[in-house]
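I'd like to ask some things about the structure below.
Every protein chain except one is present and positioned as in the full complex.
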Amino acid sequence: MNYLLHILIMISIYTILTLSLNLPVGYTGLLSLAQAAFYGIGAYAATLLLMKAGINFFAALAIAVVLSATFSLLVSYPSIRLKGDYFILASLSFQIIIFTILYNWINLTRGPYGIPGIPRPEILGIKFDDLYKFFALSGGIAFVILLVTKRLYSSPFGLVLKAIREDELSAISLGKNIKKFKILAFAISSGIAAIAGALYSAYVTYIDPTSFTLDESIFILSIVLVGGSGNLRGPVIGTLLMILLPEGLRFLGIPDSLAPNIRQIIYALILILLMRFRPQGLAGEYRFG
Amino acid sequence: MADILSLEGITKSFDGLKAIDSLDLKVETGTISAIIGPNGAGKTTLFNLICGYLYPDSGRVIYKDKDVTNLMSWERSLLGMGRLFQDIRVFKKLTLLENLLVTFNDSSENPFKAIFGRRNRKEKKKIKTAMEWLDFVNLTDMKDRLAENLSWGQQKLLSLARLLCGNFDLLLIDEPVSGVNPDMADVILKKTKELKGLGKTIIAVEHNIEAVEAISDYIYFMDSGKIIASGLPEEILNNQKVMEAYIGI
Partner (left out) sequence: MLLQFVFNGIISGSLIAIMAIGFWFIYRAINLFHIAHGAVYTVSAYIFYSLYASRGNPLPLAFLLSLISGAILGLAMYFAVYRPLEKKSASAGIKFISSLAIYIFVVNVIALIYGNETKIFSEGISDSLNFSGIILTKIQLYQFLSLLILFILSYFFVQGTKAGRAIRAIGDNPLLFKAIGLNERWTKGMVFCIGSAIAAIASILTGLDVGIDPHIGMFALLNAIVAVIIGGVKKLEGVVLGAFLIGIMQNVFIWQFSARWESAVTFLILVIVLLYKSGGLFIVRRRVEEL
């Protein structure tokens, strides 16, 4: 049962991450390899606020969201102007830069030593310290984010994003400041990723920079591309598939030493085939190029 | 103001080749002007310079008595400069209604309002206005169809409706009747004339001389980046030199 709850919690955290990346990828066509960086910023910001400043988890979460979104401006403001694969490269660069800072700024983050003993969240006397309660929390937050993104997509703001995705030139001719909308989308995405980071750190109670590497960014992007982007179904289906797959492998009796490699091979293969034959992913709406 | 648009000494070169050469142009408010000329004359480049997709090497673009030469394209759009492209460019995967709803440029296009705001009367009002313009182009019953399912001519009408819904005052139309059958062309021309009645100013690039004759107040003949001749339709279209230059090449 604990195992099942663990899986469910991870699914809820990754659903939040995937929904967050869905906004830049599926709605403004920005393929970003920097999501793990904002995931990490959220995790570290929330953790440090929680443990060093003694703030309540939920307040720390809110502040972490704002910090992450603000930080994203440093990344998006200069990079938005870059075309296609140059943007991906820039996002990759920022991912590495931010990771390096998390890893090396030992005075702040303790670098590779990590931060242990992160307390589970509590509010109004409720402590989310067993798996059932934590799943209620993470699942609940994931559900709220799902509703929030649904509202975003069906709002006038969401409509503008869709229009920009369809035809930038046409959107400009109607008076849309493309840069502003892309930057906003990116900021919201980073804020939501921070929520996932805060939840993750409170769940595993120990964080170090190795959870927020380029590989992780690639993984998150893969989920978005495999599941499909530009709608709500895609990210959810993608998350379910990509998280449950390795568990399925375990049932097949693949030894633990080989499992990570085989997992990567399967992910990569799925991605290659989809890019070739079905770029909108399994359940997505947005087709690239 | 008398002239909604005024171009002064606009010059633009690409790789050393002059695409637009010291061009002056004054467009009177509330008129329909047509720009004709052979391919490569620089007509589309001129439009791009007016709209702000390109910046001139020298010269000024004055719009509504304001120097907009250094303004970005979307800023000019917000000031009322609209564009209808040669390849139309409606938002294909959006419905007709959505294509119009996106033109309002109001404060509701804001993520915070999206998450925390309430769907209110403002939305209903927008839909009402949008439907009026759909009605104007007789596309009301298709409001929930995806724009990509429209015929070429219908997409042109939709584009026109977008420009009206967005309250643009100067409409730069690239080939209003190209690629449509004569019946649809009549509809488009009729609607374009009605726009004049609504106080809009139109500049159209068009190859179809009949269409040009039917609706224009003024004609400008362009060649090699310059305006060679300008005046009333009767003058220009009966001008031997102009017609030779146009049809000759």
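Order of writing sets the chain letters: A and B. Residues in each chain are counted from 1.
One rule holds in what follows: a residue touches a chain if its C-beta (ideal position, glycine included) is under 8 Å from a C-beta of that chain, and two chains touch if they have at least 3 such contacts.
Just so it is clear, the structure is predicted and the values come from calculations on it, not from any experiment.
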Task: Residue of A:P78, A:P116 or A:G140 touching the missing chain in the full complex - done: A:P78
Open item on the list: Please identify which residue in A:Y86, A:F143 or A:Y206 touches the non-displayed chain.
Closed with: A:Y86
Task: Residue touching the undisplayed chain, where the options are B:N48, B:N99 or B:S216 - done: B:N48
TODO: Could I get the residues of chain A that touch the absent chain, sorted low to high?
DONE: 29, 31, 78-79, 81-86, 88-90, 92-94, 96-97, 100-101, 103-104, 106, 111, 168-169, 172, 178, 218, 221-222, 225, 258, 261-262, 264-265, 267-269, 271-272, 275-276, 279, 288-289
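Simple rule for what comes next: only the chains that are shown with their structure count from here on.
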Task: Interchain centroid distance [CA atoms averaged], chain A/chain B, Å - done: 42
TODO: Flag every residue of chain A that touches chain B in the complex, lowest number first.
DONE: 148, 151-152, 155-160, 162-163, 166-167, 169-178, 184, 188, 285
Task: Residue ranges of chain B touching chain A (in the complex, touch as defined) - done: 51, 53, 73-74, 77-78, 82-83, 85, 89-94, 98, 101-106, 108-111, 113-115, 123, 162, 166
